[in-house]
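One protein chain omitted, others in place.
In order of appearance the chains are A and B, and numbering begins at 1 in each one.
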Amino acid sequence: MLSKRNVITYAIAFVFILLLNFLLPRMIPGDPLMAIYGDEALIAMTPELKTNLVERFALDEPLWHQLGAYFVALFQGELGYSYYYNAPVLSVILGRLPWTLLLVGTSLILSTMLGIILGIESGWRRGSKTDRAMLAGLMSLNGFPDFFLGMLLLIAFGVTWGIFPLAGALTPYSGLSGLALLLDVLKHLFLPVAALTLAHLASGYLLTRNTMITVLKEPYMLTAKAKGLSQQVLKYRHAGRNSMLPVVTQTGIWVGRVVTGALFVELVFAYPGVGFLTYEALLARDYPIIQGVFLIVAISVLAVNFLVDLSYPKLDPRVSYAY
Amino acid sequence: MLEIKNLRVSYGQDVILNGIDLELKPGETVAIVGESGTGKTTLALSIMRLVEGTVRGVIRFNGKDLLALSDNEMRQVRWTQIAMVFQNANNVLNPVYTVLNQIMEPMIEHRLKSREEARKRAAELLGYFGFPRERFSAYPHQLSGGEQQRVLLAMALADDPELLILDEPLSSLDATARAEVGNLLKETDKHSAKLVATHDLDTASKLADRMAVLYGGKIIEAGPTQDVLSRPRHPYTRALIRAYPNMTTVKDLQGIKGRMTHPVNGCPFHPRCTQAIDICRTKMPPLVWNQGRHIACHRGGIITLLSTRSLTKSFGSLKAVDSVNLYIKAGETLALVGQTGSGKTTLAKTIMGLHPPTGGTVYLEDTRVDKRGKNFYKRVQMVFQNPGESLSHRLSVLEAVMEPLDIQGVGTKEERKEKAIQVLGEVELPQTSDFLNKYPHHLSGGEMQRVAIARALVLDPALLIADEPTAFLDASLQAKILKLLLNLQEQRGLSMLYITHNIAAARKVSDRIAVMLKGKIIEEGPSNEIIAAPKQAYTRDLLRAASTLHSAESSTVE
Partner (left out) sequence: MHIDLKKEIKESGPGKAGLIILLLMVVIALLAPILAPYDPYQQSTASLLPPSWQHWLGMNHVGQDIWSQLLYGARTSLLVGFGVGIISTLLGTVFGVSAALVGGIYEKVVMRIVDAFIVIPMVIVVILISAYIRPSITTLILLLSFLSWQGGARIIRAQALSLKERANVTAAKSFGANHFYIAWRHIIPDLGPILLVDFIYSVRRAIFMEAGLAFLGISDPTVVSWGMMMRDALSFSYLSVWQWWLVPTGVALSLTIIGLTFIGHAAEPVIEPRLRGVGIA
């Protein structure tokens, strides 16, 4: 399944996200303003502010005008205002985003790389006890939801043995800097990353392993062996390189999964990223935040998918990119 | 440099190679010739220890037994000392690396060159094989078959191996590329030895000094290439050459009877052999050195079926047959060409014993023939010129064909009848009772001659003497009869002495031609040599006078 997704697909997805964001609050019966801001926020608003907002978002006008106003606001980077956090939605999100990026980025890299390596080694030894054990093991691991893994890790390493901290991304009020700060961050990052990586390891592993099995039967593997190349070279440069290709195609989808998983993991570890923010916003019915997060996250995932699709032809010379 | 002793390769129950003995000296090129599935590729791969399955025997390379090496030691031998050019197919090259890169790889991995040196050398090699410079960074799927073949060749030479194994190196190339690449291969690396596995006799002829023919997992003949190709001594080799379309052979193509089956007890070729005897069924013949050739045959190669020594027949003072030395090998056709009065028919009849010889001797399978009894006629039969005369007008078709069986007292009447009917089928005549009851005057010329042929075959002779069999037939029937004779030879492994004045027809059916003039054999040799390069003036005259469809002045070489 090579990248046959073209621009139209992404355009459709993009439009869908925007429309969903736009339509949902307006489809709920009742006062649209309440739907957009939540009843709690409304209590805090002055009448003038309400009128102002109504005008801004053209809430008393037909849907088309609202859509227009919506897009205008959007492209000005205006994501709304959170009354819960008392700050513009965008700045709230941006404040939390780095932690999530750290978490997601690290986990994604680790799980993909480890998955590929394990997949190559397993596929190379296909049918052997090691292979079978790895396969059974990773498939079982795959069945554990990321939040369950996170909770187990938290309880084991955090609560029971106290090796790692229980919550947060930093030790609060510690005033650390330099190397000490880095270590602190890493200590707090360790368990969440572990949970997220382990939960998503199996996808890369399985795909790589399956591809490896077919690749090893190809004629060029015999050619490579005839060239007197070492096992390592055969495994990685020849078989591995070819087995990686399907993994790259799937990376975009996996980003979506890992980002989703980060939501749960952040919740378990009270890790102050965008996921935890969403949870807090859900509890507080802070719709602007929820919408803002959705928009940013969904579009980011879309963008990553798109970039991955673009770069695939560079990795597989057999594919020529046709729009 | 390379010595293979008793190599056996089997995969589960299947025995693919059943005891191969082969030797290669530095600088030699040896071709392993065999049809598809005979194990050529397996042989090639097992030298490099790349074959799955059980491998037994000895493969000695520069003194060490490759089969006894550890995996790591073998890995170091691969490509640096022995390299292989794989059969050109899809995905023989890794699709994600450029062509240049893949040639550089073994040089770098075996620590023979630095990256820069490797790149230079790779470029050199590609250039040598005529691969365009602009395409060096191309990927395998972007190449044509011919280009890919050149890459494979260049890649194999990357580490300057002493032994190069090539699996069908020319088959994916068109004719002009073949010639070009063939020459390049010959010129390159004259001190290295090459082993070429191919089914293509042309490739063997172009590239190899010696060739070995593989059949049924064994080598059945081996010798200098040109020798083997022009004078094959094993029945299979001969049949292979006969089946191969080329510009040298003049005889029409013939197939080989039967199909290759394994496994087979005894000699692997015996079910399809034209001269198999009892021992061939039970014991495997060893590969032995016999007069300049290695051959694996219990009978030492194609045997001489009939020969004459100084055979002479005079009618008074006229020497019709003057001291003739002739031989006919098993399964081959010797055409005896001469004009009327040259003595051809007399010679035939003398051999048959219809004229007692004045001098000289006839040998049948190396046994002197003095009296021709029933046994002789069981083995040698004749078809005469005029079927209208040679068939008795009193006998029906069935009776005529059964006659030899009746005379020899073979089997019961029922069995004889069955045999006669079966043979009539072989000559493509109807086997209906209507036809069986017809008399010669009811039949056409062609039908009559077929009946005569059937009659000659009914005793299952080894040698058929056909004396101008188409002399009394229309030209269109000539072709059919000739084709019939060729088919019969293919099916039954018949030898034939084909007597004719028509050298053009002779060349189409014969392996060898003997030219007769005034009772003497003035020239004799393989058909294509006689036709292409006759030594005697008389032969040249015959050729010039032979039927051509274009006149000499207007003909242009096409």
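Keep in mind that, in the parts below, a residue touches a chain if its C-beta (ideal position, glycine included) is under 8 Å from a C-beta of that chain, and two chains touch if they have at least 3 such contacts.
Quick caveat, the model's predicted, so the values are computed rather than measured.
The shown chains contacted by the absent chain are A, with contact judged over the whole complex. Within the complete assembly, A:Met151 is the residue of A:Met151, A:Leu189 or A:Leu207 that touches the hidden chain. Within the full complex, the residue among A:Ile12, A:Ile109 or A:Ile163 touching the omitted chain is A:Ile12. Within the complete assembly, A:Pro25 is the residue of A:Pro25, A:Gly115, A:Pro192 or A:Pro272 that touches the hidden chain.
The omitted chain makes contact with chain A at the following residues, 1, 4-5, 8-10, 12-13, 16-17, 20-21, 24-25, 28, 35, 126-127, 131-132, 135-136, 139-140, 142-145, 147-148, 151-152, 154-155, 159, 166, 210, 213-214, 217, 252-253, 256-257, 259-260, 263-264, 267-268, 278-279, 282-283, 285, 287, 290-291, 294, 297-298, 301-302, 305.
Throughout what follows, only the chains that are shown with their structure count from here on.
Here the spacing of chain A and chain B, counted between their Cα centres, is 70 Å.
Chain B meets chain A in the complex at residues 48, 50, 75-80, 83-84, 86, 89-97, 105-106, 109-110, 139, 141-142, 155. Partner chain B is touched in their complex by these residues of chain A: 218-220, 222-230, 233, 238, 241-242, 245, 315-318.
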